[in-house]
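After the structure tokens below, expect a handful of questions from me.
A protein chain is absent from this complex, but the other protein chains hold their places.
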Amino acid sequence: MVTLASAPFGVPLLLEQAALPAPRRLRLAELGLRPGATVTVLRRTAGGGRIVGVGDARVAVARAVLQQVTAVHAAAPAEKG
Amino acid sequence: MTTTTRTVTRPSVPSCHGDGGGEIVRDGRPVVALVGSPNVGKSSVFNTVTGARRSVGNWAGTSVEVGSGSWRSGGLDAAVVDLPGAYSLDPLSPDEELTRDLLVRPDRAELPDVVVVVVSAADLARTLYLAAQVLEQPLRVVLAVTMGDVATRRGIDVDHAALSLALGVPVVAIDPRRGRVDGLAEAVEEALRTPVPARSLRPCGCDCAPGCSCTCCAAGATADAKADPTAGPAGDAAHLAGDAAHPDGGADGLDGDDELAVADRRFARIAAAVEVATSRRGSARADWTDRVDRVATHPVAGPLLFLSVMWAVFQLTTRVAAPVQGFLDGLVSGPVSDGARWLLSAVGLGGSWVEGLVVDGVVAGVGMLLTFVPLMAIMFALLALLEDSGYMARAAVVTDRVMRAVGLPGRAFLPLVVGFGCNVPAVSATRVLPDARQRLLTVLLVPFTSCSARLTVYVLVASTFFGAHAGDVVFGMYVLSIVLVVLAGLLLRATLLRALGHEDLVLDLPRYQRPALRLLGAVTWTRLSAFLRTAGGIIVATVVVVWALSAIQIGERAQEPVRSSAYGRLSTAIAPAFTPAGFGDWHAAGALTVGFVAKEAVVSSWAQTYATSEPADLHQPGGLGASLRGDFERSSGGHATAAVLAFLVFLLGYTPCAATLAAQRREIGGRWTLVGVGLQLGLAWSVAVAVFQLGRLIS
Partner (left out) sequence: MTVPSAASPLRAVLAELDAGAPTLDEVARRTGLDRDVVSAAVDHLVRLRRVDAQTLASACPDDGCGTCPSSGGCGSHGTPAPAGNRPVLVALSVRRRP
């Protein structure tokens, strides 16, 4: 189990519940970062954050938030269809 | 195929779209019905196949619009009816009711001869539901698949042959938006040659012959519970009797579980078809948006790119706008003013105070407002371009750390960027921030963003004193503006707004896209007209007030009449406050006084104080420039450069303009606006003095 802040780049991860206040979690969920979602941490950004890929979307997330979101390594993603 | 006589239903209300729409006339030709979900492009199909031979009207006794026309293509000559968009045959709306009424009828003879169901390749699962229902009825069906391009863009590929096999109907891919419906007419012709299929889909799955007494037939299409997983979609027998007796065959009238079971069977069919006929590719997004982002969000390259982009924006703005401004200015101060004077003379008001008011006040004011339109327009257009292309989000990421240092979220970036165009809409733009205290902070910081009105003064002054280096000085002002925003932010957070929380960046990065020019135009126009509306009246009023102040003489008439005017006296009184900053001269003070109300007025009123004419091209200040040089030399005791820089700094920071103050008052209230004014004056003055004193020591 890792946090998004320390997860390796380019590896599919399965998100778990984030230890953040509800409005924050809602915001993340809106952008696709929800418990049970499969994401990939893509690269570093200016300012210490990271860019997280969820499906086709790209979300820039600050370090402080990344540190509160935990994930486990996902099994090989089953691409349906 | 027999020719049947049939009652012609005429609309009881005359249609407003032409003659006789809304009826099916049996004239010996086959009748083709067009059905499909909303938004699949059904109307485009109808328009394309009927060409000009169509009309639209209300179906008799309903408010539902139906199109009817003729389809002539190759060997096909048919009457077409375009039914309203319907997701399913379960009548949740009058549109769906009509569609259902026409497709589910006891009298076979009244059914359309062929039904073309239009579905979307980009949303097969959803748009096939209607098809699944239609396929339960004894109708000849042809499936037309649209939106292939959208599907391809989403990475979905549809195998039409496989789909045809899975559903048991002919499938044709078409592109009605580009007018390509080849193959559809042939498919319909071919379908007309086949017998009407006797088919249905019953939940009980039993093989019912006429006279069957299974629960389905007994209840007349309302039964379930025996949801038999082994009964597949194929091989169902006809339920002609059931259908005939109960035109309400289908989900309508069923109770919940039966409804679900019936719908489930349809979905099973759809799922099987989708499974077999569609495949997904990885999307192309990963490629080039991600590649650009590798630079655009990079810790080092990102900020550099951002600064370059901003620099380019401002260079473009100043260079492209200047000649247009010059032209407009010349137009107003020349032909328009002359024209006004002529008109007034003709009415006998030549030389009166009315002329002064009209020409030097109102016309001059409006003219001044107009000269800023090119500058604003270009600035707004460029900012809109950056937003629409998607780059703004990356810029927000790159500036996030700086934003957080000031205690603002990445989203506050946007109002501040708009502020560089004009502070007035920027203040309103703070509504993007959900938190009231963050909004307050941002509204107080907006005035420190150097708007394009201030730019005009920079250009004039910089061109006068720095010649070839004018552009660099102006750029430096913008950098300083950012510094002041940060400084003021830190100051506010340390004192009055200590309780402000932090919001960390979580921002979606949309794909880069080619900006839509029409959208750009619309946004630019919106902002521009908003500016003209809010600031326009105030600017014109300011010019009129300044004119009045300069016209009213107080006390002994000085050698330069302007000096002894109310305006001049006021400026002289204020001037000593600027001595420590090296420009304690009434001309400069006067310009700043006017600028307190509207920056756009600074240049012209400055010119007025010298009784020279305003330069048509700010890059070539001419007479005004010479006067300025003289005065700055004097007031600074020989350190003109330092004084000029101090002046520019003060101009940057003090208060933007009356229109901005009005906007601020609307957003944060009068009290906080006054706090803002105090903050601005204080900070601007302190930094200006510092600049002058330091500059004096250095030079």
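Order of writing sets the chain letters: A and B. Residues in each chain are counted from 1.
Operating definition for what follows: a residue touches a chain if its C-beta (ideal position, glycine included) is under 8 Å from a C-beta of that chain, and two chains touch if they have at least 3 such contacts.
Everything numeric here is computed off the predicted structure, so don't read it as measured data.
Of the residues B:S63, B:S352 or B:T526, which one touches the chain left out of the display?
Answering carefully, the residue with contact to the hidden chain is B:T526.
From the list B:V31, B:L102 or B:V418, pick the residue that touches the absent chain.
B:V418
Considering the complete complex, identify which of B:V274, B:V398, B:A607 or B:A642 is in touch with the unshown chain.
Of these options, the touching residue for the absent chain is B:V274.
Would you indicate which residue among B:A393, B:A589 or B:L679 is in contact with the undisplayed chain?
B:A393
In the whole complex, what residues of chain A lie against the chain that is missing from view?
Looking at chain A, the ones touching the missing chain are residues 23, 26-27, 29-30, 34-38, 78, 80-81.
If you put the missing chain back, which residues of chain B would it touch?
87, 92, 123-126, 129, 227, 229, 256, 259-260, 263-264, 267-268, 270-272, 274-275, 278, 384, 387-388, 392-393, 411, 414-415, 418, 424-426, 428-432, 434, 507-508, 510, 513, 516, 519, 522-523, 526-527, 529-531, 533-534, 663
Note that only the chains that are shown with their structure count from here on.
When the centre of a chain is set as the mean of its C-alpha atoms, what distance in Å lies between chain A and chain B?
The mean C-alpha positions of chain A and chain B differ by 29 Å.
Would you tell me which residues of chain A are touching chain B in their complex?
These residues of chain A touch chain B: 24, 27-28, 31, 42-49, 51, 56-65, 79-81.
Inside the complex, what are the residues of chain B that reach chain A?
Contacts found on chain B: 156, 274-275, 278-280, 283, 285, 289-290, 293-294, 297-300, 302-303, 393, 397-398, 400-401, 404, 504-509.
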